[in-house]
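Every protein chain except one is present and positioned as in the full complex.
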Amino acid sequence: MEAGAPVRTIDINCDMGESFGVYTLGDDDTMLSIVTSANIACGYHAGDPLVMHRTLAAAAARGVNVGAHPSLHDLWGFGRRRILDESPDEIAKQIIYQIGALRALAECQGIRLAHVKTHGSLGNMAAEDAALAAAIAGAIASVDSGLSFTVMPAMATEKAALEAGLTPIREIYADRAYADTGNLMSRKLPGSVIHGPDLAADRVLRMIEADAVICESGKRIPGRIDSVCVHGDTPDAVSMARRLRERLEQAGLKVAPPSKDSKTL
Amino acid sequence: MEAGAPVRTIDINCDMGESFGVYTLGDDDTMLSIVTSANIACGYHAGDPLVMHRTLAAAAARGVNVGAHPSLHDLWGFGRRRILDESPDEIAKQIIYQIGALRALAECQGIRLAHVKTHGSLGNMAAEDAALAAAIAGAIASVDSGLSFTVMPAMATEKAALEAGLTPIREIYADRAYADTGNLMSRKLPGSVIHGPDLAADRVLRMIEADAVICESGKRIPGRIDSVCVHGDTPDAVSMARRLRERLEQAGLKVAPPSKDSKTL
Amino acid sequence: MEAGAPVRTIDINCDMGESFGVYTLGDDDTMLSIVTSANIACGYHAGDPLVMHRTLAAAAARGVNVGAHPSLHDLWGFGRRRILDESPDEIAKQIIYQIGALRALAECQGIRLAHVKTHGSLGNMAAEDAALAAAIAGAIASVDSGLSFTVMPAMATEKAALEAGLTPIREIYADRAYADTGNLMSRKLPGSVIHGPDLAADRVLRMIEADAVICESGKRIPGRIDSVCVHGDTPDAVSMARRLRERLEQAGLKVAPPSKDSKTL
Partner (left out) sequence: MEAGAPVRTIDINCDMGESFGVYTLGDDDTMLSIVTSANIACGYHAGDPLVMHRTLAAAAARGVNVGAHPSLHDLWGFGRRRILDESPDEIAKQIIYQIGALRALAECQGIRLAHVKTHGSLGNMAAEDAALAAAIAGAIASVDSGLSFTVMPAMATEKAALEAGLTPIREIYADRAYADTGNLMSRKLPGSVIHGPDLAADRVLRMIEADAVICESGKRIPGRIDSVCVHGDTPDAVSMARRLRERLEQAGLKVAPPSKDSKTL
């Protein structure tokens, strides 16, 4: 980067608070020392009020931004199964419920929610379904129009965020390959999951530099990138996240929560 | 009542929004034309986001006060089973979760929650357990100290409400007999459930006049009475509620939501 | 019918035991006085061990055949939502679980299960998905190859039943219109649900006479018909079932549980 040029900031976000009762998932404490935004499960695919409370407190203690991570109602399937035959409006009510529950647990500790990111199959479905995306963005805005909406660049959710007057946080995935639609390749396809911290960091840096999602085919989908999502529930999650942060900083980027200035296309 | 004396007001409250998915419980629409406060289930013992949304809208359309009706997490047992081995603090988090979820669904419609009333076995347990009562009152206050807390007169919950700075709404049950502790007699005991609209109204009027809970034994427990609880899920619920309202009005009472002036013992 | 010709028998089946905890659905007792087979929910879309026990006992007391009515795991959606991203093998295990649970509750009362019918969206999905149909038939056969499998005529499930060596019970729906695929028309389409007991009975008799499913378009899909399904959870369920039984008997059919002689195409 040129001297004098403003330093570009990039957020690193991670799903957290996905334990439930006696079941523990992920090493949230360590991840909180690396990432800048935490998407906290709200009890529909994972999490319970105690886990939510603890995760909020731990994130705040680290100065990490917190957001709600609502899902379809599917504990058994961890929100990864597509459940059809619900109207966008029915899903909107479920999202309001989840955000409201987390927000109350946050505010009791003096913590303010910064964003909302939908989980698993709900996120994938919304990215390709304009009516669902609009319903979700509307739900978020109806709770608090100051909440940002974490979306995939150039997909239906980004458009819905802007139309609802929400600040979109456009994220790419560090460890996932992209189909030509701009959506994630199915986990079932070979090559869909990227292994190796440096390989993942290389890809992330290339996309940030190009201001584009770079698909598996080489296709480029132009779009601003505000955040990189790392996963917390895989064996090498911590080492991948740590290496990514180092590489971003070595490249001259400032790793920090997203600012609110990204409301334009 | 003497001419010139201020008219005493009395609230009638009813549990509502206790349907779930395809399952319907109670005739909420008719009850909303009779009562002045609705305690709305929050998904733990009954209710789901769609039911909650609909019930809030219907209550607001009738000008009925709405409150949260949190419970232990027990859909199968409808919140009526005592679940032990949870700390007061763990229960507090669950209550914050539920109030927050309902509050968000309310605020999206421009509706403000007025009160919180605990459901079923949670209410019974808290009435006799000072630590649990304090945790619940603290949970409510931490969400919004402007929320009233519906309690049984002279029980641990009333004391906890006052100590937490919350306005207590002291309620009696129209159709239930009282043990000498001031708590409800177990449903399993003979005579614990009052049948007959006029019999129920007689008892309610006697207690209001006496400013006391009158127990099955004749014992009187002095205490202010702000509200009468009617049930919505019994076959004669509507006729009992309707007759009660008539009788209260015939006796010169004004049936209306509770005011906020009851913060003293 | 000609004198001397064997009397044709026809079964009437109904979904039952779909209450849950305090929630009641349908008038099972009355329906049991009309139908000849009961499909009993197994706790996945409805039902709980107490409801299952009671429903088994009530059916046996009436001499009504009992069968398991397994579903996708979806109490909130009553098994009517399609849940994707489960393999046929994963669903097979869930079906074995449900049949086993009901079978144990039946055998403790000296009752033997006669058949299995899949519920809601699981049934619709299996009718059009050969791999899923085969997995379900395999699951049933692995529990007890003497169980019949209630299927839609000429669909994937009928073929799967025969290939697994199970006796298929081919059923038509009294109150539903058929698409040209042989599957039910979506409930969302106009005309998909038949109202009026005599209209429904007319259609059923025409199909039985024709030995074919008669679609909304007029198309005929030849197939043997062993049973007619009536619903128990609609307001006019009882009158429709009663009228259907009268009309079938007036037409000279014998209303009785299916025999085991239908193992050929």
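Of note:
In this document, chain identifiers A, B and C correspond to the written order of the chains, with residue numbering beginning at 1 in each.
Following the convention adopted for this analysis, a residue touches a chain if its C-beta (ideal position, glycine included) is under 8 Å from a C-beta of that chain, and two chains touch if they have at least 3 such contacts.
Please read all numbers here as calculations on a predicted model, not as lab measurements.
In the complete complex, the hidden chain is touched by one of C:A101, C:L166 or C:L253, namely C:A101. Only one residue in the set A:Y44, A:F78 or A:F149 touches the chain that does not appear here, and it is A:F78.
Within the set A:P6, A:G21, A:G110 or A:G218, the residue that contacts the chain not displayed is A:G21.
Of the options C:A114, C:A127 or C:V143, the residue whose C-beta touches the omitted chain is C:V143. Not every partner is drawn; the one left out touches chain A at residues 20-23, 25, 48, 75-78, 233.
Although one chain is hidden here, its contacts on chain C can still be listed: residues 43, 49-50, 52-53, 90, 93-94, 96-105, 107-108, 139, 142-143. Residues of chain B that touch the chain left out of the display are 73-74, 76-77, 80-86, 121.
Definition applied: only the chains that are shown with their structure count from here on.
The touch graph of these protein chains is complete, with an edge between every pair of chains. Each chain gets a centre from the mean of its Cα atoms; for chain A and chain C, those two points are 44 Å apart. Centre-to-centre spacing of chain A and chain B amounts to 40 Å, using the average Cα coordinate of each chain. Residue positions of chain C with contacts to 2 or more other chains are 76-77.
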